[in-house]
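Apart from one protein chain that is not included, each protein chain of the complex appears where it belongs.
Read from first to last, the chains carry the letters A and B; within each, the first residue is number 1.
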Amino acid sequence: MKRVNRRFSTLLFLGIAAALLGAVTLAGICLKDAALVTDFSRKDLPPCQGFLFGTDWMGRDMFARTLAGLSLSIRVGLLTAGISACVALVLGVLSAAFGGWVDALISWWIDLVMGTPHILLVILLSIACGKGFTGVVVGVALSHWTSLARVIRGEVLQLKTAPYLLAAEKLGVSRWNRVKLHLLPHLLPQFLTGLILLFPHAILHEASVTFLGFGLSSEQPAVGVILSESMRYLTTGKWWLALFPGAALVLVVVLFALLGERVRLLLDPGSVHE
Amino acid sequence: MEPILEIQHLSISFHQYEKGFVQRELPVIRDLSLTLEPGEVTGVLGVSGSGKSLLAHALLDLLPYNSRREGTILFQGEPLTSQRIRKLRGKEIVLVPQGVTYLDPLMKVGPQLRKGRRDRGAREKVRSALARYGLKEAAADLYPFQLSGGMARRVLMASAVMDSPRLVIADEPTPGLDAKAASRLLGHFRELAAEGAAVLFITHDLELALAVAHRVAVFYAGETVEIARASDFPEGRLRHPFTQALWDALPQGAFRAIPGAQPYSGEVKEGCPFLARCPHPGNGCGQGELSLVPWNEGMVRCLYPHGEVMA
Partner (left out) sequence: MKQALFFAGKKAFRALLLLLGVSVASFLLLCASPLDPLRTNVGQAALGSMSQEQVAQLEAYWGADQPPVERYLGWLAGAVRGDLGTSLLYRQPVLTVIGQRLGSSLWLLLTAWVLSGVLGLALGITAGAFRGRWPDKLIRGWCLVISSTPAFWLALLFLLLFSVWLGWLPIGLSVPIGVEEEAVTLADRLQHALLPALTLSVTGVSNIALHTREKLVDVLGSDYILLARARGEREGAIVLRHGLRNVALPALTLQFGSVGEIIGGSVLVEQVFSYPGLGQAAVTAGLGSDLPLLLGVTLVTSGLVFGGNLLADLLYGVIDPRMKRGEGRP
């Protein structure tokens, strides 16, 4: 059969993407010191063989800075997306399991968070935590859980009234076994997919908030900081300061988005023929 | 008279993923042969999942992209290719579907039947088609959700007869109708046949099929196991044990059900798919492919029709 087996290629892609992202993260950590080295003898170099992404006005290697920034972005993204997904899981399950005023309160809260433009909410949260690393992490983590919480709430609500669960209860299957056998297998794929799909948003918002000056401090080689600094030098023609770090960020986010998309396809058998 | 439709050895299969990385071809209809004469209503009888709706879709070139069609279909003596179907469907070959979900929920009945034409001729055609089924002109100005079940069915009938069709395919057109409305609808199909069209009436309900059809083709696990005249049923001239079992399950018959369930067509490996439930299996039933053969003025796919050994 000449047709390429889609599932196999999906798994292959997942492996490659994860390895690539892991490599960037590790390389960034290793290059953290190199990213901070200033050398005025080599300042403002356009991209060349020694410095693939060029150097900035302090002679710092933009390639090292970009990698270090990406690594930082990925790590902050993992942390915030993880917290966000956990918040979503807890609130979604609570909301559906208890119903009544708990549900009303959580639903109202979700509406509240969704009603404030995301970036403003992250700014407010970050200010409340005194900006910096804590500010960004709290800001992004506490503003991205809403849609996943809604999904989980809906899923649990649906499962609660599913005939086979009611039947299991009548058959005397214990509460824990019902949760383990019937609830978790349904929730886990939703949760995992939701978690991975959170990464791109988390990374983008971290970069955005840092770019605006409410996030990671300017000593950090964060992508937001790099791009914010590049603005001052754009008009003098130093295009490489903005182009490469931004493009690299887009690449990382695209990889995460594709990863999420593929995992969703893999976990949802109905879409196998897409 | 020349038959309107001749289906010869039609097979339809799907390309599918099994567990893990295994892909396979899943046959849904196997070796189907059927001839439709003008003036005749032919019932196609099968449980849900036996692939009978796919037959309708194949005749209208509406099969999903991951399916494959084999065999020959002749319409008025000429091969029915995809290109030809696209020219004929909606005019000479028409579909009467199940119910109101087959109408665009956001479009009024009139514009929907006119297929985008606005001229006076089209309006007049819609008016007369609706009038034929007792619907007033005002019905053209209603949205589908405002139609009752019976009205929706009559609108669907009207949509089919806009350009006097030669082949009418009805796919389970009666569910949800009360007995009176259903029998009126069946009358409409016989009326179309009397005007010279061939009607293919797909259903899972034997009583319904016997009430409307002149001949009945019975599906079992993707295969036609028997083609019988409607009169063969009460007269005890059935050929295949499955058809007999269907008749026996009716109150008019012995009112007795047989045990077991129909296999999916993908599960049938070799031999007769009915073997496991057959009351009188014999030598050779478990091997090879059985073919549909003439027997006693009908067709049957069985080595021992009516319990006798085939000559």
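By our rule, a residue touches a chain if its C-beta (ideal position, glycine included) is under 8 Å from a C-beta of that chain, and two chains touch if they have at least 3 such contacts.
Predicted model, so just to flag it, every value in this text is computed and none were measured.
Asks: Quick check: which displayed chains does the absent chain contact?
Replies: Taking every chain of the complex into account, the missing one touches A, B.
Asks: Among A:Leu78, A:Ile123, A:Val136 or A:Ile152, which residue is in contact with the omitted chain in the full complex?
Replies: Candidates A:Leu78, A:Ile123, A:Val136 or A:Ile152; residue touching the omitted chain: A:Ile123.
Asks: I'm checking contacts with the chain that's been left out. Which of B:Arg89, B:Arg154 or B:Arg239 qualifies?
Replies: Of all options in B:Arg89, B:Arg154 or B:Arg239, contact with the hidden chain holds for B:Arg89.
Asks: Which listed residue, B:Ser48, B:Gln83, B:Thr101 or B:Asn283, touches the chain dropped from view?
Replies: Going through B:Ser48, B:Gln83, B:Thr101 or B:Asn283 one by one, B:Thr101 is the residue touching the chain not shown.
Asks: Considering the complete complex, identify which of A:Ser95, A:Gln190 or A:Ser208 is in touch with the unshown chain.
Replies: Touches the omitted chain: A:Ser208.
Asks: Hey, which chain B residues sit against the chain that's not shown?
Replies: Touching the chain left out of view, chain B contributes residues 60, 62, 65, 86, 88-91, 94-95, 97-98, 101-107, 115-116, 143, 145-146, 156, 159.
Asks: Spell out the interface residues on chain A facing the chain that's missing from view.
Replies: On the chain A side, contact with the omitted chain comes from 108, 111-112, 114-120, 123-125, 127-131, 200, 204, 207-208, 211-214, 227, 230-231, 234-235, 237, 239, 242-243, 246, 249-250, 253-254, 256-258, 261, 274.
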